[in-house]
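Working notes, structure below.
The complex appears here without one of its protein chains, the remainder shown in place.
As written, the chains take the letters A and B, and residue 1 is the first residue of each chain.
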Amino acid sequence: MVTQIIYKTLLASFILVLSLLVAMYSTLIERKVAGWFQDRHGPNRAGPWGLLQPLADGVKLFFKEEFMPGSADKLLYILGPSLTMFVALLTSAVIPWGPDLVINGTAYPMQVADVNIGILFVFAILSIGVYGIMIGGWASNNKYALLGAVRASSQMISYELAMSLSIITIVMMTGSLSMREIVAQQQGFSWNIFYQPLGFLIFLICAFAETNRSPFDLPECETELVGGYHTEYSSMKLGFYLFAEYINMFISGAVMATLFLGGYHFPGLDKLGLSPNVFAFVSFMVLFTKITFFGFIYMWIRWTLPRFRYDQLMKLGWKSLIPLAILNVVITGVVILLNQ
Amino acid sequence: MKSLTNRSKVVSNKQMTFWERIYFPAILNGMRITFGHLFRRKATVQYPEATREFSDIYRGKHVLKRDDEGRERCTSCGLCAVACPAEAITMVSAERKPGEEHLYREEKYAAVYEINMLRCIFCGDCEEACPKEAIFLTKELVKSEYQREKFIYGKDELVESPDPAKRVDVSKRQTKEVLEFKKDKRYKHNK
Partner (left out) sequence: MFTQYIFHFLSVMALFSAVMMLASKKPIHSVLFLTLTFFAIAGHYVLLNAQFLAVVHVIVYAGAIMVLFLFTVMLLNLNKDERSPKPMWVNIMAFIAGGMLMLTLIGIFRGYEIRSLQDPMTTQIGLVKNLGKVLYHDYLVPFELSSVLFLTAMVGAVLLGKKEQL
């Protein structure tokens, strides 16, 4: 019991540090990739290939002046970014990061919490993710921030529906809400993306909207709203908001890889006859590669598509994605019924 | 009306087909294009390590040339000041005293010669106007300063050093036509 608790604590802190590190370096990779897409080099002055750039950015953010508008709601103003960061880090608890580690003959699952409602937990976290942005935007007492917050909340509520509907098909096929079970059923090459291409597409689009990434970055649309919900934020509070976006990218990539791309599975990997711990490590790296792939897609889309107009966003969400997702549910249901 | 360039397009409000309205082919095509840019040669010049190559006839800071014997070529005729569209050049002429023949080439010389680098548009008209081949533009750039007054360059900054090793090479700027022109007997004093 005690060893289990120690192991879980260690694993949780490892994932925490990993998320933060990945978020840190995502900022660098984002800028690098943006540069390459625009025929530039990207940051390459701080350290070799700009590897120290995230540290420099962090130091800069820490030393910036802490500014708080005089008419702001003090408590909520601080609560906003903290909540955003907290919620962004919470989802990683239910993601299975790899097969069991075996230490002294005991199996230790590489998952912090194997709750039997893993997917619903992800959705619960998603649905409370909007609070940080709303509270921060409102507490700033600035009309741009408020507009950004209102946009964020309406956008997230709209796209949550299509997202959950696209996941229901996965649940119908797997017959389980546990992330671990869903990954286990995708062993080898029977990844869900081959059975649910439409569901994957809808989920991907909704994931873009939920993480407020371009082309759905209306809440922080700088051409209309200055900085959107974080207009009045500076220093590390702003850093928290920006950081949370990258953590959300990482985690949503992990969720997508887990649900659709077979999680840590790769065809032929289990036939290599590796020892359990090496196998666990290699599997983890496989999952990490998949997440990186999604991170790249996020950046790729960002530098390809222009931002949606607000009415286009709502039209896409309510009039295209939700009917498509319902259609997908019906088709999947019929196919499952016929195959019984 | 017939268009001049044949590049104009007639605007039509045609309905998009279903294939166009789902946008995915267009998005994928866009992604293909952006992906192609990943591997393009980068246009950036990594400045402190590498500098952008200047053209041989780049029009930068001016130089007042000396002749082969180290005498100032400028005769203070004022043609450059007249030619200057930005009115950046002023000068005060003076008469050469006996004993100054090794300093000034002609009987008249510019005692003061000033170019306001903030006014100058680096068009090179002064260079073209000069009958004595005294003023040239060089590859050198005008340095940044904190005071506006410092941008008024006097003779101390414009005239090249009498030291033959430190002369500014302007042979590249003298095109074939210029050299041909110089061969004329009437201009041989300008050597």
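One rule holds in what follows: a contact is a pair of C-beta atoms (placed from the backbone, for glycine too) under 8 Å apart; a residue touches a chain by one contact, two chains touch by 3 or more.
In this text the structure is predicted, and so the values were computed from the model without any measurement.
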item	value
Missing chain: touched chains present in the view	A
Contacting the left-out chain in the complete assembly, out of A:L11, A:A93, A:V112 or A:V130	A:V130
Candidate in contact with the missing chain, chosen from A:W138, A:Y159, A:Y241 or A:Y264	A:W138
Full-complex contact with the absent chain, from A:A46, A:V102 or A:V150	A:V150
Residue, one of A:N116, A:T289 or A:Q312, that touches the chain absent here	A:N116
Contact set of subunit A toward the excluded chain (per top definition)	73, 76, 115-117, 120-121, 123-124, 126-128, 130-131, 134-135, 138, 146, 149-150, 153-154, 156-157, 160, 177
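Please note the rule applied: only the chains that are shown with their structure count from here on.
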item	value
Residues of subunit A touching subunit B in the complex	33, 36-41, 44, 300-301, 303-305
Interface residues, subunit B side, partner subunit A - complex	27, 30-31, 33-35, 37-38, 40-44, 46
